[in-house]
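Heads up: the structure comes next, in structure tokens.
Here the complex is missing a single protein chain, while all its other protein chains stay put.
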């Protein structure tokens, strides 16, 4: 993944978030407080703008810029978590040619960061339930963008059957079952955007 | 009108007010603040109770009791006005055998009282627009209960075409046209009740 | 109708019980009445101030009972003026011999009931005077109406007459202060939704999804005009433009502002309105000395707000700054 593709990852992701803003918000209204799409769309619009406004030397720089912007523009639970994920990926990517195992290292660093910040584990109906299966898939079969997207989709859909024990949805206990986790869905689009960016010429 | 008929006047009126409570309130909602039926029903329920609870020597005593109760239980604009009307009728009836001209004297006293309290004249879309035609009818053709009721009805219906310049409805200016005046309608029922009471044996 | 109530016929008495329970250190209920008075009423050497009206305007009027403001408040049924006997009880409860000022909002019912109470009091040798508040510019002050209504500006009358009375001023002086406020205070209101009477359960008027009611009073009466819902800044400008000419403000004049929620309006929106009010006044080189944003004179759960502007001078500013212990207006 070269620097242009990394920038495209962020701008594509922003495009998806703008398109899915109302959908993500409506998911959050069911089991949260109805702002996830609004938060993500607001923050990543700024991140995309910041990434487009500059020319970067490395993918790590792009990710760091996006991380800092997301951290200060998203807010809520998702802001620190996506901000941390991007920052940790930037750190893992630093000085590396991003391919194969480096993706696994990046995802692993992101997951560690998310877990540390949010004190959640898999199975608690959060974005981790998309990130962790993706990492496992990459670790076991190597990095393949199409597979990653497919795994993310399945994992995202599987959050429907989970009972939330972290985040706002946990207040609903069993009543959180039967609804997709908004953060899992927004994470799915992150991997969709990654696959799209990688298909493009650098 | 003997003392029993006078008491019946009040109790019949209360019955009408309970029946018409929602209707009067809905009229007041259109051009006022939506409480006329509630106010009248609350106050006259107390007045009827007070009148039924005692035995009175004279009609004037019955009217005075009703007046005092209405004054302290109705509130709003209609409370002082009906209270005053009843009190003035009591005073005009004092020591008299109530028939013929005495009715005219009573109505005239009531109207004077209403005018003095409310500083209104006829044609301003208030209860006066029922009381005054009734008085005129009694003055010109003598007292006849059926005629009084008929006159009251016509006068009440005629308030629809008036523009209010007194009371809450005056805030609406021309928009008050096309609606009956709630106080005119409740006054109409007062005369209906009078006719009913006079039909009964004393 | 969704309300947190028990028997609709008992809302007033239960509300007053809850009010006195909350503020038992400073107020008391006059037995068998709907009168809330200062705990230490009558305050000797001080003119008593009595206000009141229909209920449904909370915190008006009981919320303004306390040192620095009212001596007593009388609550009628919802949107219905209290009866003369109740007002009379309030007068008796607060008269220390220095006389009592009645603060009346200009509605036919309120004026009549309070005047009858004054007559009862005078018959017992109590000195009573009155001031009639009529700040609502939505209503024309002509012979074709009963004159302008009394609305949120009444709170300023409570505050300033209350502060004046606290100085030991005479009934005449307190009345003069109250009259001065009445002359210099103007209000305009707007509704985004109607209110619902507990007893009937009906909405006070109908309003479309994108409609507002301009020039409303405080009793859920229809306003003077239905209009399309536009931006807060436009609505605010229209209201301010109706208020200011009536005050004949000149450059460098000073005013106090009250942005009052009608009951269901988020405070966020009141502050957005206040922002524009200040902007408009600054444009006209008028200085805002005091600003009050919150719920002061409501219409049950109506959404909307009123804007009140009081032209102040040094005397009124000083009285505004005087301490007040009233639960709904602490300074």
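Descriptive notes on the structure:
Letters A, B and C mark the chains in the order given here, with residues in each chain numbered from 1 onward.
Everything that follows uses one rule, which is that a residue touches a chain if its C-beta (ideal position, glycine included) is under 8 Å from a C-beta of that chain, and two chains touch if they have at least 3 such contacts.
Model, not experiment: these values are computed from the prediction.
The undisplayed chain touches these shown chains across the complete complex, A, C.
Annotation: of A:4, A:18 or A:170, A:170 touches the absent chain (contact as defined above). When the missing chain is restored to the complex, the residue among A:25, A:151 or A:193 that touches it is A:25. By the touch definition given at the top, chain A reaches the unshown chain through residues 22, 25-26, 29, 31-35, 38-39, 42, 71-81, 117-118, 165-168, 170-173, 175.
Interface with the hidden chain, as seen from chain C, comprises residues 2-6, 11, 14-19, 21-23, 55-56, 58-59, 63, 192-193, 209-210, 212, 229, 231-233, 235, 259, 263-276, 278, 288, 291-293, 295, 298, 300-301, 303-305, 330-331.
Here is the rule we go by: only the chains that are shown with their structure count from here on.
Chain contacts in this assembly follow no simple pattern; the graph is neither a line, a ring, a star nor complete. Put simply, the C-alpha centre of chain A and that of chain B have 75 angstrom between them.
With centres set at the average Cα position, the gap from chain A to chain C is 54 Å. For this pair, chain B with chain C, the centres built from the Cα atoms lie 31 Å apart.
Of all residues in chain A, none touches two or more other chains.
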